[in-house]
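First up is the structure itself, then whatever we jot down about it.
Only one protein chain is missing; all other protein chains are in place.
For reference, chains read A, B, C, D and E in written order, and residue numbers begin at 1 within each chain.
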Amino acid sequence: MKSLLNKIDSKLSFERASAHCDVPCGIYDPISAQIAALTVVRMVDLLLDQEKGEGANIEVRNKMARLVANKEEHAEKAKHEIRIIWGDFIKPAHVEKYPQIHGLVHSIMALGSEAKQHVSREVAVELVDKINEFAEIFWEIKGQETVKAPAPYAPNLDLVYRKI
Amino acid sequence: MKSLLNKIDSKLSFERASAHCDVPCGIYDPISAQIAALTVVRMVDLLLDQEKGEGANIEVRNKMARLVANKEEHAEKAKHEIRIIWGDFIKPAHVEKYPQIHGLVHSIMALGSEAKQHVSREVAVELVDKINEFAEIFWEIKGQETVKAPAPYAPNLDLVYRKI
Amino acid sequence: MKSLLNKIDSKLSFERASAHCDVPCGIYDPISAQIAALTVVRMVDLLLDQEKGEGANIEVRNKMARLVANKEEHAEKAKHEIRIIWGDFIKPAHVEKYPQIHGLVHSIMALGSEAKQHVSREVAVELVDKINEFAEIFWEIKGQETVKAPAPYAPNLDLVYRKI
Amino acid sequence: MKSLLNKIDSKLSFERASAHCDVPCGIYDPISAQIAALTVVRMVDLLLDQEKGEGANIEVRNKMARLVANKEEHAEKAKHEIRIIWGDFIKPAHVEKYPQIHGLVHSIMALGSEAKQHVSREVAVELVDKINEFAEIFWEIKGQETVKAPAPYAPNLDLVYRKI
Amino acid sequence: MKSLLNKIDSKLSFERASAHCDVPCGIYDPISAQIAALTVVRMVDLLLDQEKGEGANIEVRNKMARLVANKEEHAEKAKHEIRIIWGDFIKPAHVEKYPQIHGLVHSIMALGSEAKQHVSREVAVELVDKINEFAEIFWEIKGQETVKAPAPYAPNLDLVYRKI
Partner (left out) sequence: MKSLLNKIDSKLSFERASAHCDVPCGIYDPISAQIAALTVVRMVDLLLDQEKGEGANIEVRNKMARLVANKEEHAEKAKHEIRIIWGDFIKPAHVEKYPQIHGLVHSIMALGSEAKQHVSREVAVELVDKINEFAEIFWEIKGQETVKAPAPYAPNLDLVYRKI
């Protein structure tokens, strides 16, 4: 009986508590994923800058190795943060209202991997865009208004912020 | 032009290389997620055993703290492994053929979190089942036959194995 | 000669690039530390809720073990994020202008540890306050206006946000 | 008295429970180490492919940095997984029956480090071989038959599988 | 030819460079493992202190959860550090001279796990002892004298230090 109720609960409940740490604690915020994706773009920009330098120089090599590792880490972080919100906060009822959300998250995962595999500004910017799209849906579900504004650090791409 | 080709590629390609580490290296195997999910069931069984013991005893407390931490870790691992295969190996063309896959992965994420939040054998077994279902689709895509057989360690639940 | 220039540079430079990942990439944002500290408060609230329940129950134990672990993790995260901004972004010239900053960061470290060691709402809230104080200085250095507003999730404590 | 019994127990017991996570949960499976070692071979193959490309190109550099990092990670994983089974599952009584096991594990550790230090297919393949040897002993102890069959992904080297 | 030389090298070389980070960088030092093992004893002492307190109290629970987690972490660290020195620094020629070393390391792994599984001062102290024994052999190989002296922090057990 309890398990039946649990199932009904997990199928229907729209307002069940939710959290960025799956406690659930209810503290979900896409800003972490957005900053991580922006960092990926920044790493690509810095890598493309290095490309012009002389390749065999040890300082250049040290820098490139670090830039690639940081690109890797932040692309992974962006994917992980979105997976958490999607897996823990988004309930079947949300999926009904936003049927595109599964495909959107799937494309964020693929873009995150592509951003790791290449040094492509286009891919990295698309990752930011898709995560912005996700943020917009998220805040709409939470009943919060959003605003698009440039980030206060390079690259000053537009992020979807919750209106404060 | 190159980026256009890239896009066509990522939309159409069915057989693009893929990997459990997003290199991509092509070495995807759901067995890691399956063993992790089975471990969650095992932790639940051991926790329910402990429950009968006297709660204030320090040995029991040490054991329970460790069982919960391990349940946590393996539920996370199961989710992470499935996310990688889904995000890196599953392409849009696969989604067309297996339209249920997004919902299946979403439910694995939710079950993984529920398995962390509770000490429920039912939830943990359902996690194993859903991951088995995922494994079956995965091996079918890879053109490999599967067989259902009990795991060689407790809990000896059936896992979907690739037929060797 | 180069090393002399380097030293002068590190002593005088006020506007040297800076980063949340020490690349340096220039993407510093105290919001991560603020959300982490808020999460610590949330964990404390949930732990105090649990306290009223019956202690030996296995579901309660599972929950408490997870709440403590998450409190731990987020207190550490808050400390780590502040250490990075302090160590990488804050230059000697900033310290001259904000002589209290070393003591402030030191107290954040101590509060972070106290928040781990106890289940004290007072300590956790003080951690949020001190990190807000740090955020205010940070955004002032960056020439950005700030606004104090409640977080959009429980516990809805005031955070110092950059004005968008 | 209890401690004396404990010592006798740890000296004589052959069938004491054992686990891949030292709970112990009893879920030991060398397949994780085998897949990790196979991944090391794959990384070496991909690195040797890259070598032919033009070295200064930024896409090649990004790829090589990632391949080296993944080689590192999986060599470490292979070592770690074997250490766990050896340290937690293998008891003194097993060592008596398989006196070569200490030396075998020691050589796996050394090979894992060599595989990190070099880009050598020979070393990586030897790592797979030695771990296969370990897997064979492991399954024999567990009373399970094994079969040697090619892995279902490149590089399709033979792995020692438990017969299902 | 080169691979043949490599093999001869790995079989015979006694003085090959070695490292705590498998670079190899040559910086091996058992002190990290010794401090970690000492910390395990400390955690056990603090846990046994807690046992006398009232079990349901939330402050006690928070403390015990943290003590168990730290015991776990430092037991793992002790095992990991010893595995690195054993796997990377100890060569076949050393094993000939110290034939007991494989068994010693194996017992350290088993004791590390036992120290996790229980709250036993006896097991934890035995872990310190065995690691001291390992440190003695290590410094003898390095041609350094050692001295046994109490650690400068509780529990002030004797550690085998290199004579400075």
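Structural remarks
Methods note: contacts are C-beta pairs under 8 Å (C-beta built on N, C-alpha and C of every residue); 3 or more make two chains touch, one makes a residue touch a chain.
Just so it is clear, the model here is predicted, and its values are computed rather than measured.
Contacts of the undisplayed chain with the visible chains, over the whole complex, involve A, C, D, E.
Touch with the chain omitted from the figure is made, among D:A69, D:A93 or D:A149, by D:A69.
When the missing chain is restored to the complex, the residue among D:R42, D:K116 or D:K130 that touches it is D:K116. For chain C, the residues touching the absent chain in the complete assembly are 3, 10, 22-24, 79, 83, 86-88, 90, 95, 102-103, 106, 109-110, 112-114, 116-117, 122. Within chain A, the residues in touch with the undisplayed chain are 55-56, 58-59, 61-63, 65-66, 69. Touching the omitted chain from chain D are residues 47-48, 50-51, 55, 64-65, 68-69, 71-72, 116-119.
As a convention for this text, only the chains that are shown with their structure count from here on.
Considering the contact criterion stated above, the chains in touch with chain C and with chain E alike are B.
Distance from chain E peaks, on a Cα-centroid basis, for A.
Mean C-alpha position of chain C lies 40 Å from that of chain D.
Distance between chain centres (mean CA atoms), chain B to chain C: 34 Å. Residue positions of chain C touching 2 or more other chains, listed in rising order: 55, 65-66, 69. Taken as a graph of touching chains, this assembly fits none of the simple shapes: it is neither a line, a ring, a star nor a complete graph.
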